[in-house]
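Encoded as structure tokens, the structure appears first; notes follow it.
A single protein chain has been omitted; all remaining protein chains appear in their positions.
Which chain is which? They are A, B and C, in the order written, and residues in each are numbered from 1.
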Amino acid sequence: MFVKRRGLLKAAGALGALLAAGLLRPIAALAATWNKEAFAAKSAADALKSLGAAGAEASGAIAIEAPQIAENGAVVPIEILSNIPGTTSIAVLIEKNPFPLAGRFDFMEGALAFVKLNVKMGETSDVRAVATAGGKSYTATKEIKVTIGGCGG
Amino acid sequence: MAAGPMRMRATLGAGYTDVRVLMSHPMETGQRKGSDGKLIPLHFIQNVTVKVNGKTVVEGQISQAISRNPVFSFRIKGGAKGDKIEVSWLDNQGETNSTETAVA
Amino acid sequence: MSRALKVASAFGLLAACATAPTPLTEQPKATPRDLEEVTATLKRDFHARGQATMSRVELDNVQRICNLHADNPPREVAQPLEEAQLKAIPFPSGSLMGDWKRGERIAQSGRGSMWSDKPGVQEGGSCYNCHQISPKVAAFGTIGPSLAGFGKLRGSSPEMQRYAYGRIYNSKAYNLCSQMPRLGHAGTLNEQQIKDLVALLLDPASPVNQ
Partner (left out) sequence: MRAVTCGVMLALAPSPALAQQSPYAEYQRMTAENAPTELFELEGEEIWKKRQGPKNVSLERCDLGEGPGVLKGAYAHLPRYFADADRVMDLEARLLHCMMSLQGRSREEATKRVFGNADRGSEMEVLSAYVARHSNGMPLRPGIRHPKERASYELGQKIFFHRAGPWDFSCASCHGEEGKRIRMSELPVLYKPEFARPLMATWPAYRVSSSKIVTLQWRMNDCYRQMRMPEPDFGSETTVALIHFMTVTARGESYRGPAIKR
């Protein structure tokens, strides 16, 4: 009723039809790229390979702030900060999710290597953060336990 | 649910500007059934872009594993009152939205 | 501000709030007038929806007595009522052990008897909402006692089967103001479903007794 459809690209007639059919990517609109292969990977290792971050080195300079126990896997808040100088990207992977890669953020001049987001988790899992700096990859993990609750209502 | 409004706040912190952005989006995984018993098609934001005074500073690629009605925080180095922050998103069905605010 | 008030606030006392009611520390007893007032209010403020008809607002004698005594009626009041409840349980003849696997499904499900449910008996006992049952299931409630190892401790004699059946059919026959619903008496579960739950508790092969 009061949900608005703003800036719907689909409404743009023939171009919209092509976009909806997936025949054309709206690159012009946002200059967006999306690493299909990495997001389709079914293991964290494969996803990292697709991101060019295989063999990332463990690092204590990546801080993951997340609850130890999540009451509901539908919303699990995670905050990641890379203290590695020159960090240009952070990837977030939920190891036990069917498609582990949840997001990858590229930071340009002017942004800190920091992101806070809410993810869905199907079950208790390690959350892995992978930072790239100076062409090298670094990683840290944190386990988050997921419980379910409620009486079916 | 169609994609709806966005909301953003940009506040000066200690040496950085905190940008908190909320997006109204179903982030459907393609695994969920609707009230008619049919699977709801995959529908999720794929790209999130943050610009400061017209210059891109963060480019995010995300999956359907981001929670419904996504909320993100980013940090911009320094920043001054009045700096223009713009955040936009694009989803897998070609819908897009953007919002902008001035640093407070 | 008066001196008395200053003293009161210094000590964080609530003396100035003479109009604020004192919070309860325990469940109060209702009076017969309270029950009349509340029932009349519910009759006015509720409406039937689906299978949840307005007759559900009316109190039976068990509910009445438990409300009047804050769930703790004197023995001489409770006993005759418990006996009457027990007498009204239609115990089936023969073995009361059904299929523990079906029982586990019934124990897991929270459906049945709600306005949002299909009318008729559903496969739902809501048992895990309040009890630990199979030790394998981590998400269990604690309003009722743990039932893990129930049959292992008690065996599965005909008497034990009868006790388990009766307790599920009508818990109030054993403890008048028990918080457990009278699942058979209320029409939430049928004879076969209660037998399946009895098996879940007593069958040596059930995960409850592993």
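Convention: a contact is a pair of C-beta atoms (placed from the backbone, for glycine too) under 8 Å apart; a residue touches a chain by one contact, two chains touch by 3 or more.
For clarity, every value in this text was computed on a predicted model and none was experimentally measured.
Note on the chain not shown: across the whole complex it touches A, B, C. Shown as candidates are C:28, C:74 or C:90; the residue that touches the absent chain is C:28.
Annotation: of B:7, B:55 or B:81, B:7 touches the absent chain (contact as defined above). Chain A residues in contact with the hidden partner, per the touch definition given at the top, are 1-3, 65-72, 74-77, 79, 116-118, 147-151, 153.
By the touch criterion stated above, the residues of chain B touching the omitted chain are 1, 4-7, 22-24, 26, 68-71, 73. Taking the complete complex into account, residues 1, 5, 8-9, 12-14, 16-17, 19-21, 23-25, 27-28, 30, 34-35, 37-39, 41-42, 44-49, 52-54, 56-59, 62-63, 66-67, 70-71, 110, 113-116, 128-130, 139-143, 172, 179, 181-182, 186-188 of chain C touch the chain not shown.
Everything below uses one rule, namely that only the chains that are shown with their structure count from here on.
A straight line joining the Cα centres of chain B and chain C is 47 Å long. In terms of their C-alpha centroids, the spacing between chain A and chain C amounts to 45 Å. Chain A and chain B have CA centres that are 12 Å apart. Residue positions of chain C touching 2 or more other chains: there are none. Interface residues of chain A facing chain B in the complex, by the touch rule stated above, are 3-10, 16, 19-20, 26, 29-30, 32-35, 39, 74-76, 79, 94, 97, 99, 101-112, 114-120. Interface of chain B with chain A (complex): residues 1-5, 16, 24, 29, 46-47, 49-50, 52, 55-68, 70-77, 88, 90, 93-98.
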